[in-house]
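For reference, the structure discussed in these notes is given below.
In this view, the complex is presented without one of its protein chains, the others remaining in place.
Each chain carries a letter (A and B) given by its place in the written order, and its residues are counted from 1.
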Amino acid sequence: MTAVVNGKARRASAQQRSLIARVLATEGVPILLVLIAILVALMALAPNAFLGWRTYVSVLINYQPQIICALGLTLVIASGEIDLSFPSVITLTSLIFAAFYRFDNVFWLNWLAEGRTPEEIKAMQAQLSWLGVVAALGIGAFVGFINGALVAWIGIPSIIATLATAFVWRGMAVFLAGGKQFALRDFNQTDLWDITTGRLFTGLFQSGDVVLRKPDGIPIQAVIVLALAVLLWFILNRHRFGESLLFIGDNAHVARVVGIDVKATRVKLFTLMGALAGLAGMFLTMETENFTTTQGQASLLVVIAAVFIGGTSIFGGSGTIVGSYIGILIVVMLQIGMVAMGLGGDIADMVIGVVFVLAVILHMLVERPERLKGLGFGNR
Amino acid sequence: MRTMIRALGAAAMATSLVALASSAGAAMLGEGVTVYMQMGGQPGEPPVLPRTNGAKAAAEALGVKLIEQYSSWQAETMLAQFREALAAKPSCIAIMGHPGNDAFADLVADAIAQGIVVTSGNAPLKELQEKYQDRGFGYAGVDLYEGGAITARAMLQAGLKSGDKAMVFGNFSRGDRGLSDTGMADTLEKAGITVDRVEMSEEVNGNPPLSIPQLVAYLQQHPDTKALGTQHGGITPLLPDVAQQAGKASGELILGGIDTDPKTVAAVKAGTMTATLDQQLYLQGFLPVLQCVLSVKYEMGGFTTNTAAGTLSPKNVDALVPLIDQGIR
Partner (left out) sequence: MAFGNVVALRHVDFAVGRNEIVGLIGDNGAGKSTLIKIITGVLRPTSGRLYIRDQPIAWSDYSVRRAHDLRIETVYQEKSLGEKQPLWRNFFAGRQITNRWGFIDVRKEKEIANKILLDTIGFRGVGIDAESTVSKLSGGERQGVAIGRAMYFDADLIVLDEPTVALALKEVRKVLDFIERIRTSGRACIYIEHNLAHVHELADRLVVIDRGEVVSNIKRGEMSLHQLTDHLLALQAKKEAAA
């Protein structure tokens, strides 16, 4: 009698355990719990900042370029490579877009402005900015292609190749800028701005009678980037190209043996990354309506950290888009939280470092719970 | 169309030939003078560009051969570049004070002993200046601390009262880089303002747009903050965005910053930005070259010029916009 009862009980708890285990094994859940824990802590420590919507909307407005790069980098790292040149690509494509809008300000386009009235120039600005979109994305893809060619056809390890090209793209940006900086005045009056950088649901965010150039609302860039994240998830996990990346990252020899064209896939990968960096650069300029020659430079380590915090493995063969998206949010919320409390950026860096290490340990444990036993926990 | 281009080309040639002839006639003041000049950051960067333009303009007007040096703001690189300049034995070397008096002492002594004129700009070297002033060691720049103070005074004038709260976002713990932030904070405190000094991360230093959500969160958390100030040239243009995203009406916050980024200027014009320190960086490039020529040719002593005339405000902004676009102001 007792034995039967015990047997039933054991089977039931086995089912329960597997449900929890299954939920934890779903992509992104462990790191999402970390993010939620951090947000709860911040809401307690800095309630005015984290219980209202303004802080979150501000993040959505200003962090899209970093998110785009983290998403692209996830694919790169999953295939066993790294790209250190994306900050410079951002600078370059940021400039390209700014230059098309302010063609009167760059030595290689200002011939278009000769003999035109200010009104004509303004109209041309709006038109040329569309061309600027094509140019920025195209140039981004092109420089990515060069990165890919160096890695795949010439065989330079990606860490070295992209480190080297980072200098080239940045220098090119400064050169083409004629050493100047640009303000994209009145860009937010154009149709292009409405489509890419405008605000949605402004009705929900009315803040009195204040007339603002950029109304409060959900930035369209955030929506676009979210859609991009979904697309990239499907590409990595459900598309032939993504599967090739996973196999190459797992073991390039195996990939070759099962018939994957490793060289061509690598070139496509870096071209894609370049195009994404181009999108990021463009979005950055569109939102800040400004270009300076140091645009985008310092984000390298934080974006890379976010990808690893999110759970993508440095060894290649797997990658999580969901994790990288959450990883950026974790890093950002920690940075913002520290400043909101009046603590310096250096304290934020320390906290981020600790969270980084803990997150990586968490991912290792989720992947292989046996490691816990090795540490002496759980004697069953 | 083609004939028009040809005609224009011919006219251009003629004009330049005339110019050459006339200039060849009179000997230029700085003829034979070679100057190695430290520009600071990277070519084209906002805090570097007007200085470079000023130096080049002075070099052209005086007939000086100018060699520019860029160090990405790294003190070590500046010292290494000084050694390079020394080896080339120019007439004059213009440096920036970032590495400090001690680091430069021996190098400058060597240069002076070899008859090379040394002068400085942008960041001061008080000790060396006192020692070698009679040999032509001058200074053209803003006293960093004073610059912050000037900006703070403009902010106070805009309507801050004793007991108000302000936040200064800067590099307080990073030595000389934080002098202007300290000047700003001290000046505000002396006037009875409660100042929260918040340190910015290196990432924000290099990537200003990332500061926006951080500052928004701060303003949300401390809603009674009346003023926000910084002396970071990349963050200043973004302060109006911060104010808006934090839900503040235009002019509700007193915002103080530095340098004349086109976006900042536009904001000052629109009234969303209270005041920004005008370093007149052009002078910081022009004057050292002039100093070099006068000291090399006529053994004149070094002169000190505080290039910061004051702040840019809605009152004086209109005239300056086109000059800023050209990288002169």
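For this structure, a couple of remarks:
The rule is simple: a contact is a pair of C-beta atoms (placed from the backbone, for glycine too) under 8 Å apart; a residue touches a chain by one contact, two chains touch by 3 or more.
Computed from a predicted structure; not experimentally measured.
Every visible chain touched by the undisplayed chain in the complete complex is listed here: A. Checked against the full complex, the candidates A:Ile20, A:Ile154 or A:Val258 give a single residue touching the omitted chain, namely A:Val258. In the full complex, chain A touches the hidden chain at residues 234, 238-241, 243, 246-247, 250-251, 253-260, 317-318.
Criterion: only the chains that are shown with their structure count from here on.
By the touch rule above, chain B contacts chain A in their complex via residues 42-46, 49, 52, 167, 172-173, 196, 198-207, 209-210, 212-218, 220-223, 234, 237-238, 241, 244-247, 249-250, 261-263, 266, 325, 327. Residues of chain A that touch chain B in their complex: 46-50, 52, 54-55, 57-59, 61-63, 66, 105, 174, 177-183, 185, 207-208, 210, 212-214, 216, 284, 287-290, 292-294, 296-299, 301-302, 332, 335-337, 339-346, 348-349.
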